[in-house]
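Encoded as structure tokens, here's the structure I'll be asking about.
With one protein chain held back, the other chains of the complex are shown just where they sit.
A and B label the chains in the order they appear, each numbered from 1.
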Amino acid sequence: MKTIPLVPDAIARLRARAPLIHNITNYVVMNTTANALLAIGASPAMVHAEEEVAEFAAISQALVVNIGTISAPWFVAMEMAVASANRAGVPWVFDPVAAGATTFRKQASAELAGLKPAVIRGNASEILALASGAASGKGVDSTAGVERAEGAARSLARNFGTVVAVSGAVDFITDGLREARVANGDVTLTRVTGMGCTASALTGAYLGAGLDAAEAGVAALVTLGVAGEIAAAASEGPGSFSVAVMDALHALDDAALAARARVT
Amino acid sequence: MKTIPLVPDAIARLRARAPLIHNITNYVVMNTTANALLAIGASPAMVHAEEEVAEFAAISQALVVNIGTISAPWFVAMEMAVASANRAGVPWVFDPVAAGATTFRKQASAELAGLKPAVIRGNASEILALASGAASGKGVDSTAGVERAEGAARSLARNFGTVVAVSGAVDFITDGLREARVANGDVTLTRVTGMGCTASALTGAYLGAGLDAAEAGVAALVTLGVAGEIAAAASEGPGSFSVAVMDALHALDDAALAARARVT
Partner (left out) sequence: MKTIPLVPDAIARLRARAPLIHNITNYVVMNTTANALLAIGASPAMVHAEEEVAEFAAISQALVVNIGTISAPWFVAMEMAVASANRAGVPWVFDPVAAGATTFRKQASAELAGLKPAVIRGNASEILALASGAASGKGVDSTAGVERAEGAARSLARNFGTVVAVSGAVDFITDGLREARVANGDVTLTRVTGMGCTASALTGAYLGAGLDAAEAGVAALVTLGVAGEIAAAASEGPGSFSVAVMDALHALDDAALAARARVT
């Protein structure tokens, strides 16, 4: 099995292009997502109205769709944005938050997963739920081991022709042929809301910078993992950790990323 | 009049159970609420779509309904979630934000208050508005003394068979028979948005951990008050205070809570 590499100039390429990232995401993390994208060097926009999502998706460099606080009208807007992105050749990331928690989420996430996302990024519970159609986990936390989810990720990747990135203590990224495991990160990333959503947004940023889908997934998870490690060393709890993550994302460069990356 | 005690192992019970707390709350505080619940050891979820609120409320350990940015469709979802929670025996907290400010809020809050919440948590203006049906206060700030609201709280508690928790310089909690006053806190809690909403969310967390309604209200207000005191000593203004509150909630344990609690 070939390994998906960490692109050595990923951050430089991102900052040179400053890609416009269209986010249709949940209310809880919109501020965090926008600030994380700005900190790493992308240009975020949150646009969700049916009247404009198609037009906006087509002029973006990447689209990120996150169902954290989905509702029926937002699902319509997500489908419109995705269709437009696909027509325009704009890559998109799908974050199936709490995919197995309710019937509505199972249906919505199954439909969106079938619309050719470049990357699906979730935790183990979400990837298992998406792969099996079975409810698992109790909400938005990861309760299944990443290991158990690896088979599900490979199946999803092959069946849907997409990259699947599973966040966990060790992240797992696969395109069905190549794989990578990322051992960066800190447990405090799970004690702050929206860090998984941030991983999805960073994946969108790297896609928008021109990395291929598998490379974008690896670069995003290394970036967030390293930022989390730096933040953990500089903070005293989840509040100061959140602040330090943004500082770390802004201060990171490719040399620091390469020095700390734990990709196998 | 008997006193409502601070349960000595409240935080330990909360962290052992890590209850799933279903929040239908306002856009302003969703991030703060989620992070506060994570910091104290609960598992937050924000779910509001009519298609899934009933299903999700029934699998949660507690529900928190907050009308801060209410709209007609969200009111429908709140009623559906509450009905489901009541059927499933899931306790719920009602936060009547700015209850007296507009006709829409007066009607919505009067209806919700009648749907058997375990706890109603508001500031003095809100509790007075709810009790009297009369407009009072100018928006979301507390402008009435907690003392004036105590009579209103007792009436509400008896008429609706609920616990009423009134936030203020000294908080007041009553179930109509027992009472407690909590003198913990710091004035900066009023200079940051969403701290009242956080008190309601923490009440939900303690309900989800198995405390009875009156004990959950006392534990929540002591917890937030003590976290506010610790944060005030570690910060230089409302920005750093917000960050420090999250750090303090995460660092708190029952021994620290008992040592600092000012419950009478």
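Basically, a contact is a pair of C-beta atoms (placed from the backbone, for glycine too) under 8 Å apart; a residue touches a chain by one contact, two chains touch by 3 or more.
Keep in mind that what you see is a predicted model, and the values were worked out from it rather than measured.
Contact with the undisplayed chain is limited, among A:Ser43, A:Asn86 or A:Ser155, to A:Ser43. Touching the missing chain, out of A:Ala10, A:Ala34 or A:Leu202, is residue A:Ala34.
Of the listed residues B:Asn26, B:Ser43, B:Ser109 or B:Thr223, the one in contact with the hidden chain in the full complex is B:Asn26. Subunit B residues in contact with the hidden partner, per the touch definition given at the top, are 26-29, 31-32, 68-72, 98, 101-105, 138-141, 191-194, 235-240, 242-243.
For subunit A, the list of residues touching the undisplayed chain reads 20, 27, 30-31, 34-35, 38-39, 43-52, 55-56, 59, 242-248, 250-251.
By definition in this document, only the chains that are shown with their structure count from here on.
The geometric centre of subunit A is 32 Å away from that of subunit B, both derived from CA atoms.
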